[in-house]
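Every protein chain of the complex appears in place save one, which is left out.
Coming up: chain A.
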Amino acid sequence: MMKWVLFTPELYYLLMAGVFFWCSIQRHLNVRRLYVWAVVLSGVGLVVAVAAARCEGTLFFDSYRVDLFSQVFKIFLALGMFWVVVVCSELKGIDARRHAEFFFLLAVCTVAMMMLVSAVELLTIYIALELSSYSLYLLVPMRRRADEFVETGVKYFMIGSTASAFMIFGFSYLFGITGTTYVAEIMARLPGLFHEPAAVIGLVLALGGFFFKQALFPFHMWAPDVYQGAANQVTTYIATTSKIAAAAMVIRFIGFAGEGTEAFVMLLMVLSVVSMTFGNLVAIIQKDVKRLLAYSSIAHAGYMLVGILSMTPRGYASAVYYALAYLIMNFACFMVILKVADDGHNLQIKELAGLHKRSPLLAMTLMLGLFGLAGIPPTVGFTGKFFVFAAALEKGYLLLVIIAMINATISLYYYLIVIKAAYLLEPVREYGPVRVDRWTRSLSIVLVILMIYVGIFPDKFVLLAEAAAAALR
């Protein structure tokens, strides 16, 4: 007998997608009412995800695992979707007649990612990943004046499908050498098979697919262009929610690997170092805020990997905590971009000039978000980095941590440039006041409190992350 109750959050979001689909085929659509519905539905979705937190069990012939790890990430995903929907009150980057489709694709993508964090079997992973990717492929070129950005959509689709192709190629190797598609069994058998090139190639290619989603070097090429080319709301979703799902997938996959072998850890270390360094160095020269954050996200994928590659329960827990921190901080930054560029254009750093006068609240949210990303205490970003580095040092990776910390210092430079624009620069021309509606105002305050509170009082969240990581085994 199927335990459908385990599948509640996914079913709920599927239903939500259905509602928006029905809206999208309506002839006359009230955009305002649609927005309110979207907020309410995604808000309820968050409640459903939280309510399902304690569910445990397996579904679909054990290819689908519901445990605390997956449920925690489903809460993060629901939270991310809810926040993104809340800031969509003025969906100016996207044509009004496409709003319903926008919400529909958002819901579908969220379902797909929820499936992704629970999937423990190669084909299930593949299907979930493709479903989420295709929703994003459609979301990216949905921007108004799409012809300017259609290249972005095509590029994203091309690189994405190539990554998928390599991933399924890798899956076939893994299946061929281990004779199973269940990740747990594959990872249990792999260490003994690492002398065979096929095993290594298969694993690297498979992980490549996940790293692509996470925008880890060298699978990052799409990120800057897509961040820049997609509508601001879509970028927000990609930069926050989809990154969380990718991180979950990487944690789960590597989590099955047990202790891991030296060569495997070495490989991850190299990827992490290159990713951090490359992302940070290239971010320095960016003028476009979204592009800058894209490169910063490449660096952050590297930081997160520092925690994951220690392959200890504490390492995974630190990565889970880091994912939550990243969701909050990055969302805070994107929310400010959305509101400052409220006609939906791409925000340049210099356009932030004088933000502290135009909207003190948004300026503060942005500053805290950026300080968080740079890892300055007492924000949540610092505590996240601290846990990640502590986990890596427990395994004795002193040099790796020093490199990561130096990278954090480099990153501070470009975050400071953005903060400087918001707080110190006088605007060259008069920018209008930033309109901050009641929803955004409340959300800003919530984010500010969260960034400080979770950073200063991390104990409960760490315990949750540890419990989630413990469920991996």
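Keep in mind that, in the parts below, contacts are C-beta pairs under 8 Å (C-beta built on N, C-alpha and C of every residue); 3 or more make two chains touch, one makes a residue touch a chain; residues count from 1.
Assume contacts and distances are computed from a predicted model.
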Protein name as given in UniProt for the chain not displayed, "NADH-quinone oxidoreductase subunit M", "Sulfur oxidation protein SoxY", "Cysteine-rich domain-containing protein" or "Carbohydrate ABC transporter permease" = "NADH-quinone oxidoreductase subunit M"
Only one of A:A96, A:L424 or A:I449 touches the unshown chain, namely A:L424
Hidden partner chain, touching residue among A:E56, A:E196, A:E394 or A:D437 | A:E394
By the document's definition of touch, the residue of A:V150, A:A188 or A:I376 touching the omitted chain is A:I376
Touch list for chain A against the chain that is not drawn | 314, 371, 376-378, 382, 386-387, 389-390, 393-394, 396, 398, 401-402, 405-406, 408-409, 412-413, 416, 419-420, 423-424, 458-459, 462-463, 466
